[in-house]
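With one protein chain removed, the remaining protein chains of the complex are shown where they sit.
For clarity, chains are labelled A, B and C in written order, and residue numbers in each chain start from 1.
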Amino acid sequence: MQLGMIGLGKMGGNMRERIRRAGHEVIGYDLAPDVRDVDTLEELVSGLSAPRTVWVMVPAGKPTRETVSQLGELLEPGDLVIDGGNSHFKDDALHDAELAEKGIGYVDCGVSGGIWGLENGYGLMCGGRPEHVEQAMPIFDALRPEGPREEGFVHAGDVGAGHYAKMVHNGIEYGLMHAYAEGFELLTAKEIVKDVKGCFQAWSRGTVVRSWLLDLLVKALEETPGLEGVSEYTTDSGEGRWTVQEAIENAVPMPVISAALFARFNSRQENSPAMQAVAALRGQFGGHDVKM
Amino acid sequence: MQLGMIGLGKMGGNMRERIRRAGHEVIGYDLAPDVRDVDTLEELVSGLSAPRTVWVMVPAGKPTRETVSQLGELLEPGDLVIDGGNSHFKDDALHDAELAEKGIGYVDCGVSGGIWGLENGYGLMCGGRPEHVEQAMPIFDALRPEGPREEGFVHAGDVGAGHYAKMVHNGIEYGLMHAYAEGFELLTAKEIVKDVKGCFQAWSRGTVVRSWLLDLLVKALEETPGLEGVSEYTTDSGEGRWTVQEAIENAVPMPVISAALFARFNSRQENSPAMQAVAALRGQFGGHDVKM
Amino acid sequence: MQLGMIGLGKMGGNMRERIRRAGHEVIGYDLAPDVRDVDTLEELVSGLSAPRTVWVMVPAGKPTRETVSQLGELLEPGDLVIDGGNSHFKDDALHDAELAEKGIGYVDCGVSGGIWGLENGYGLMCGGRPEHVEQAMPIFDALRPEGPREEGFVHAGDVGAGHYAKMVHNGIEYGLMHAYAEGFELLTAKEIVKDVKGCFQAWSRGTVVRSWLLDLLVKALEETPGLEGVSEYTTDSGEGRWTVQEAIENAVPMPVISAALFARFNSRQENSPAMQAVAALRGQFGGHDVKM
Partner (left out) sequence: MQLGMIGLGKMGGNMRERIRRAGHEVIGYDLAPDVRDVDTLEELVSGLSAPRTVWVMVPAGKPTRETVSQLGELLEPGDLVIDGGNSHFKDDALHDAELAEKGIGYVDCGVSGGIWGLENGYGLMCGGRPEHVEQAMPIFDALRPEGPREEGFVHAGDVGAGHYAKMVHNGIEYGLMHAYAEGFELLTAKEIVKDVKGCFQAWSRGTVVRSWLLDLLVKALEETPGLEGVSEYTTDSGEGRWTVQEAIENAVPMPVISAALFARFNSRQENSPAMQAVAALRGQFGGHDVKM
């Protein structure tokens, strides 16, 4: 089938390539002239036969919201917009309402896989009405990993459910990474343990903790023994924050994922104001020395 | 080679079988007459040619300590004892010292794999002197999963390092499981998400969170949709507790694994005394109703 | 001076009384006819001489927003509205903008003290422009506890800063209560400790942990020894949630207060879905029994 793809960065560019390899026609647009197939959204739309399907893969927030609005002007009833970016699920309701007024369908699709997706395929989580999801199924099948569809694709629920599932996926990812990381730190701290990398590698097969993230940690430890010189500084995309905020709105206890999130905040602080306060308090009541 | 194996329960029995399949001779002893090959430890020892290797696979604590002491009486210089149970790593130093006095070698070996180990192989983490580890290598090779040795086996360090690595492995396991569990709870709580099992299954390939534990969770959700009727009550083996206690002794922050551990404690409480105190306090200052 | 007070519930009613005791004239309005002084907002406004000051003490959210809008219709330039309820600080910006268009001043004021405030005075935290705060100072002085003004009153900052400070105050309160609660649970669990209430009481004077909350816990333990029969079920007002959500928005690590919040969520669950997932997982890989 035909697909319009807007946004050809690290993710979108690879996705265009994977969809093409599956035999579909993709017309790509990007702000950067050197990667795009057409020079305007108008051209992109006029290059597709109705009913059109357009995949939006631009940064979440304003860029996505503006792109969706523009498509609302350019597309026709029966066409379909898929937001494959990392939008907050609350934006999906706005997008859907805006497009539905014009008879244009909307599907939100969380996409996992990072830079490995081109070769391994992308995990896909969709939200929307069944007929809209069905309309784009050939594209989903092209993007997802080989194997049974349900092991790399889900129609998770109503509009927003795709981004919601992806958000939770990323929240889980924070928790998983931090669990390995705490184990790494403890093994490193213990003198009787001489081969920390070897421990992680020995867990690669047959153990309960085996996973793709474990394999990546082994790879990182092979490339940089002991992680010497790696900075602790870790940014966080919005999705970890949204996950915990959603947990709070829904009264779901989330101690593990929030701890992993807070540790990222901490990694970016030169000096923790909270610990300054604790240190100052101890100085007050105990005559403990306060370092200045 | 020949091996004596003491303890033929869920783990030991399967391990005897896997070692035999690899072509080694195993003489097994257990308190239960129907599973054992010989009726006494003396018989087991006299059935092996020197230098002997004896694998102890009995419950940690007193049973293991007593078995090691008995072997110290029965074995000869040059023989080797392997403790494959879930002993605390501090016990290993005691076992090693006791046996070393008699010229008997000692290796501690953490074993991961549960009921799946017979077919998939067991992840192995050893501690001890190189010559002792080498002596038992054919057995380790029989037990570990197919593939490169280093992906299912590690000589982690000095005596105790094997159990230490296994302890940390289990601690990590707590954290991983709880990260998935928090994601499960949040997806379940959100109305727009209609197919929670489908979400987890869609992460099976191509996503960052794919793992063996994820596959098991999908399996559990297939067997018991929505986990209806599953009790939250969750026990904890010692190793999660030891991991956090070691973290504290070594000044390693461990918020994720400890949160997972505390959640298990909580799951076994009818009524949380801490929350009773909070409820009582609120009643005192706010005139909030306290449920009785 | 004169004050109009809207909302004469548990808090507002006592505050009217405390302000009157200080010699001010208060005209009160409430939906409930039996407690109010006038029957309509119009009557309330016409009973006050310009420049008027009206204190809004109704539930946060829609009731407060509607009341502020109504006052915007009834009041005149130079008048002042104070929102003393538990509004989210983001609402304050909306209220202020709406009233400023009409030349009406706005101050947000967080109020602490609960049912004890009538006698002890109320802790007050204000946000707004200096001239507006100054206009209401006689009322603030009437409400706050005896003693130096700065020990019971603060002009915390711009519009919204008062409710923000109150929100953080409540978040801290969650953490403080839970710290005592954890200590209570541990003392109760330890057999050698025979007099748990006595321990808390012995901390009343001279120790580092002495506080008003400690005194209340002692009182609760005197009234209900061992807290026998007190339910763990604990609700949460919005402010604990807002505090953690604000921490996340501002990249502030908040492990203690969030843990206290999550424990409240937990206290209201019959069965924790997360722990069901953990239990189910353990059943899958370990052959551990899963309680049904």
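Here are some notes:
Criterion: a residue touches a chain if its C-beta (ideal position, glycine included) is under 8 Å from a C-beta of that chain, and two chains touch if they have at least 3 such contacts.
Not measured: the values here are computed from a predicted model.
For the chain left out of this panel, the touching residue among A:1, A:74 or A:216 is A:216. Annotation: of C:7, C:28, C:85 or C:113, C:113 touches the absent chain (contact as defined above). Summary of contacts with the chain left out: across C:153, C:265 or C:285, the touching residue is C:153.
Interface residues of chain C facing the missing partner chain: 89, 112-114, 116-117, 120-125, 127, 144-147, 150-161, 164-165, 168-176, 178-180, 182-183, 185-187, 189-190, 192-195, 198-199, 201-214, 243, 246-247, 250-257, 259-260, 262-263. Annotation for chain A: contacts to the undisplayed chain at residues 10, 114-116, 177-178, 180-182, 184-185, 188-189, 212-213, 216-217, 219-221, 224, 227, 229-235, 255, 259-260, 263-264, 266-267, 271-288, 290-292. Taking the whole complex into account, chain B touches the unshown chain at residues 208, 241, 244-245, 248-249, 251-255, 258-259, 261-263, 265-266, 268, 272, 274, 285.
The rule we apply is simple: only the chains that are shown with their structure count from here on.
Contact topology of the protein chains: fully connected, every pair of chains touching. Per the C-alpha superposition, chain A sits rotated 180 degrees relative to chain B, a value rounded to a multiple of 5.
Mean C-alpha positions place chain A and chain C at a centre distance of 37 Å. Chain A and chain B have centres, each the mean of its CA atoms, that are 33 Å apart.
As a whole-number value, the distance joining the C-alpha centres of chain B and chain C reads 47 Å.
Across the assembly, chain B contributes residues 114, 116, 178, 180, 182, 185, 189, 212-213, 255, 259-260, 263 that each touch 2 or more other chains.
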